[in-house]
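Every protein chain except one is present and positioned as in the full complex.
Just so it is clear, A, B and C label the chains in written order, and each chain counts residues from 1 on its own.
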């Protein structure tokens, strides 16, 4: 089985997740600048989640560029990843609604953590089917980012109970780490 | 006619169905853990429906992997399947809203039953056009799962009128049966 | 330019149109069968619109199966078609909400009429670019359905002002006419 349709379906789901979050920016009744103020925290939580889903799409895209064969395990671990990602709009909207209070921020971190776990499982199955000498395996030997992310998520979740905004800082750091172009697979494919 | 665009369109519809269900998890006004409680039944009905739509996507994907030719009949029976699947968000949300009471649970079972019927019709047309000696026909000779599912759905619908949660158990069993990797088509393609 | 991406984008838009209509089936607060009653007209208007969008997808699919080259005109007339189709959820929901009263039923007919016009324009441009001897042109010589549809839409719109339900009958007849498998292009491609 080739990976074409798995990619198409994932693209569809990710495209919807990334776009429906904007529906939380509900149009205010008035037309003054004041009326936009309550939307500011919602806007920032939208930006962060957009970047996160973008990062996942980007990595997913790179990984399947180097994954040709697909089996039942990969299909289901991919669906698990899509499930955890599909939940992101919820804590995103909750944080925006409640101005980054403890519980929403902690839940957001837990959600991001779950996404990282499901992605790691998917990655393992992809490498497994490609073989130990595959380009994918060689490209992903260096695991610095994969190890740093859960550490920062944990720090973010803990911080949420003391200074929720510090939690957001930790989540933002992880996003920045991943935004730095990840050229591992690109290099290996050459 | 080849099946490429039918698959793309189905992927689109399935991706939307699977994702809009999360919109039912409406953000609570407060930020305490208490405020999340009413969402718990909604979350579980979302999980079950996500798995069901995932199973249908998975089986659809496998079936069209082995189906190259497509005709008008297949297009329309595929649209019938998409129609019955597009209704799933409704009983899913109704069950979550009313904490798995009799009518919502029974309706959910009826909906699942209809999905199974439309899928079976689609499968028949796919096998028909591929021919009796096709890999698809050979792969799908063993019909245990196809026979068990409607039986359990019926048991679930009946149970809904006495112990709705027992109905949910039956629906969950069917999901588990299908989650066990279905390697029939994979084997045959080898 | 080839037609691949135009088809993919159209599939996306049609998939969303066909699926968001189900969001109008809002979950009732109670869990009795009584609570479902107000949804019955909404359900029927959803079914009819689902069939209509399905017909358009089906015909679009067939037409582009026989259209290989694409130009700016086709891109824009395709977007016009998608625009008129994107409006369908509105009169669909309005009819369902107001139990098929005069204005909603008439507007629905006008919308269907506009869809037919934009589709006809798209078809003309597709035939134009393929040439007079193309399979597409030969396949679509018989224009019975294309002539009957606007006539029935007009009858439906007029009926809406006297017996709205008669209008619905006319729209349903058009749908049935198109549901009868249209094998013109399939035959010609052979």
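In this section, contacts are C-beta pairs under 8 Å (C-beta built on N, C-alpha and C of every residue); 3 or more make two chains touch, one makes a residue touch a chain.
Note that this is a predicted model, so its numbers are computed, not measured.
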{"item": "Selected residue (touches chain absent from view) among C:73, C:124 or C:145", "value": "C:73"}
{"item": "Option touching the unshown chain, where C:54, C:89 or C:109 are the choices", "value": "C:89"}
{"item": "Options C:103, C:154 or C:172, residue touching the unrepresented chain", "value": "C:103"}
{"item": "Residue numbers in chain A that touch the chain omitted from display", "value": "7-8, 11-12, 14-16, 18-20, 22-23, 25, 27-33, 36, 47, 50, 54, 57-58, 61-62, 64-65, 179, 181-183, 186, 189"}
{"item": "Chain not shown, touching residues in chain C", "value": "1, 5-6, 8-9, 12-13, 15-17, 20, 23-24, 71-73, 75-76, 79, 82-83, 86-87, 89-90, 93-94, 97-98, 101-104"}
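Here, only the chains that are shown with their structure count from here on.
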{"item": "Most widely separated chain from chain C, with each centre as the mean of CA atoms", "value": "A"}
{"item": "Size of the rotation, in steps of 5 degrees, that lays the CA trace of chain B over chain C", "value": "90"}
{"item": "Length of the line joining the C-alpha centres of chain B and chain C, rounded to whole Å", "value": "26"}
{"item": "Whole-Å gap between the CA centroids of chain A and chain C", "value": "37"}
{"item": "Per-residue overlap in chain C, given as positions that touch at least 2 other chains", "value": "12"}
